[in-house]
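Quick one: this structure, given as structure tokens, is what I'll be asking you about.
The complex is shown incomplete by one protein chain, all other protein chains being positioned as in the whole.
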Amino acid sequence: MIKFSMRIFSLIAISISVLFFGISSAFAENPTKVGFVYLTTPGDHGWTYAHELGKKMVEKRFGKDVKVSVVENVPEGPDATRVIRELAKQGNEIIFTTSFGYMEPTLKVAKEFPNVKFEHITGYKRSKNVATGNIRFYEGRYIQGVVAGLMTKTNKIGYIGAYPIAEVIMGINAFAQGLKSVNKDASISVIWANTWYDPVKEADAAKVHIAEGADVLAQHTDSPAMLQIAEKNGAMGFGQSTDMSAFAPKAQLFASINNWGPYYIKKIEELRNGKWNTGDSPNHWPGNVWGGIKSDMLVISKFQNMPANVAQKAQEALDGIKTGKINIFAGPLIDNTGKEIIPAGKALDDGALWGMNYYLQGVNGKVPG
Amino acid sequence: MEALILTIIATSIPLLLAAIGELIAEKSGILNLGVEGMMLSGAVGALGAVLWLENPYYGIIAGALSGVLMASIFSAFTINFMTNQVATGLGLTIFATGLTGLAGAPLVGKTIPSLPKIEIFLLSDIPLFGNILFKQDFVAYLSIAIIIFTSLFLKYSKSGIILRAVGDDHQSAHSVGYPVKKIRWYATCFGGMCAGIGGAYIPLVLTPHWSEGMTAGRGWIALALVVFASWIPWRIIVGALIFGGITIAQLVGQARGWAIPSQLLSMMPYIATIIALTMISGRLSKNNSVVPSSLGKPFFGSQ
Partner (left out) sequence: MITFIPRDKVSKNWIIIAPILSIFFTIFFGLLIFTFLGYNPLETLYQIFVSPFSRIDRISDILVKACPLIIIGTGLMLCFKSNVWNIGAEGQFIMGALLAGFIALSFPNIETKFFLLITILAGFVGGALWAFIPAILKTKLNVNEILVSLMLVYVAMLFIDFIVRGPLRDPMSFGFPLSKPYPEGALINKIPFPGIGFLGQLHYGILFVFLLVPVSWIFVNKTLGGFKINVLGSAPQAAKFAGFKRNSITITVLLLSGGLAGVAGVIEVSANIGQLQPEVSFDYGFTAIIVAFLGRLSPVGILFAGIIIATVKLGADNAQMTMGIPKVVTGLFEGILLFFLLTGETLQKYKIKWSEGKK
């Protein structure tokens, strides 16, 4: 009897010690501990799903050499501060915070944990141990504009934006540049959903665009709702963040895919080699790494549901951006009120892109706010 | 224009269904603030059923059943255990938001076939409004049928008159021998069924998805619609269309480049509801017979 209770006692003791020291003992082991903070769940099939795919590439590349923990559905506020701190406390050596709203929380926690590396996605503030990474999403939008201009019959393009921030506005303007290069008569109407992810609202906005005569739709929101509405109503559109052709096999012309994997792998590699750094690029525009099509951080999916000549034009635009032959924001640039932004022979630099608060020619209306 | 009207109708249907269900519950004296929760469970139930059985019509049934299930929880607590209706209703919404979030997690990112449109022979070919009135999906026809049915039921049927009697004065109704609790159970469950179907309509027709809290406050709007309609069924159609119309109008305004901040446009439906409530309540205080007098009061009588 005593023996038995001894055994139970030791069992309890062991389990308690496992519970309490499990975390600290993990420090001693080899794998690099990597943390990810997600805004929604990978089930959004958009923004967070793209990060999830990046995380999977990390796991595949490093195998047992990394240990990944993920926290989903973290609101952008005090909860984020707590969750990021918790991840740092649990011994993660590098933490990727994958939404703009985590900027201040990330900086705050980074100050408390100078030995942990932080990677804030899409932000513009850095510190000694906070680096930022971003994708040139607008490059894909230019190609979308080219395809839209050639595919539209009504010459009306419906665009659904999340919020009127520089990142989204530069996407709309890049789209307009692509559109203008092939079709001078078409124009873009913009509906702001005021949310990144609300399928019902995105669907309503898509329906309104179609009812207003648009036959090609583009979105800078995260759910596949817009493409599903397009599919149902015989319109066309572009996938956002990930390949959405499963939701709209007939309607998706192509998708601009965010490819975070290579960036994550590069930064984790740097950390393991002791070469991790925040770069030395100027502080006034986001991303000490701001990669696009050339660096494979933005991937264009297969061109589909379009005639061969359109696909060929799209391919030319893609090649042009890749080789640098096409500069999307090269002058002359005129905004939609007729004001010249930049004369011929010059081009907007990265800093100017992040100050965009106007629409270029080809976009209807006015930037709110 | 036709396409816009169709969009407005589609947006209004979930509101209309949830509101008519709540109207019946309130007529029996039950104020159920859990409409949002019942709609959410209808949505998740429908999506799950269609993924499993691959037929959108099962989604309607599953949505109705999920709504009834939630309404039964509410009834058990408020009618049998005599708990505070306001607090229990709030609790139901919070509970259902959590439960559906949990149960819906594996459904996120999956998609289902939509409910097909049914063309009514010949009528759908009428110019101008043929497409709008006679080329709708099953639930749209069903919702109109429910409005007509409840309207006639409340006015002309004996059961309808008993229901109203229970809502107006449960003590007298009880003393004449009507089973107050049983009638309230039925009325609340009918409310749950309608809210469930209304919720189911969102994934079945509006957007074939699940996302947490996707009803986005429509259940509360439905509650406001009941007051807006001053407990008269056909007025719910008007209220729902006005609300749907404002929702869509602010999107149209943006697409056409009206220079009003979108947030201010989005506020319009809520402000309009407050104004409507104020106007109606002013009139109601003069003519109090419309409001079920026992609304929200628990009934202690033993049966």
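The letters A and B name the chains in turn, as written, and every chain counts its residues from 1.
The working rule: a residue touches a chain if its C-beta (ideal position, glycine included) is under 8 Å from a C-beta of that chain, and two chains touch if they have at least 3 such contacts.
Bear in mind the structure is a predicted one, so any value in this text is a computation, not a measurement.
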Original post:
Which one, B:Leu53, B:Ile94, B:Ile148 or B:Ile161, makes contact with the chain that was left out?
Top reply: B:Ile94
Original post:
In the complete assembly, which of A:Ile94, A:Ile169, A:Val289 or A:Leu333 touches the absent chain?
Top reply: A:Ile169
Original post:
Which subunit A residues would touch the chain omitted from the figure, given the whole complex?
Top reply: 20, 41, 69, 71-73, 75-79, 81-83, 85-87, 89, 100-101, 104, 112, 124, 163-167, 169, 194, 285-286, 354-357, 368-369
Original post:
Please identify, in ascending order, the residues of subunit B that touch the omitted chain?
Top reply: 33, 73, 77, 80-84, 86-88, 90-103, 105, 212, 217, 220, 223-224, 227, 261, 263-264, 266-267, 270-271, 273-274, 277-278, 281-282, 284-285, 300, 302-303
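Everything below uses one rule, namely that only the chains that are shown with their structure count from here on.
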Original post:
Rounded to the nearest whole Å, what is the centre-to-centre distance of subunit A and subunit B, using the mean of the C-alpha atoms as each centre?
Top reply: 37
Subject >> Contacting residues of subunit B [partner subunit A, same complex] >> reply: 1, 3-4, 6-7, 10-11, 105, 108-109, 111, 114, 202, 206-209, 211, 214, 216, 247-248, 251-252, 254-257, 259, 261-263, 266
Original post:
Which part of subunit A faces subunit B closely enough to touch in the complex?
Top reply: 41-45, 49, 158, 189-192, 194, 197-205, 207-212, 223-225, 228-229, 232, 246-247, 364-366, 368-369
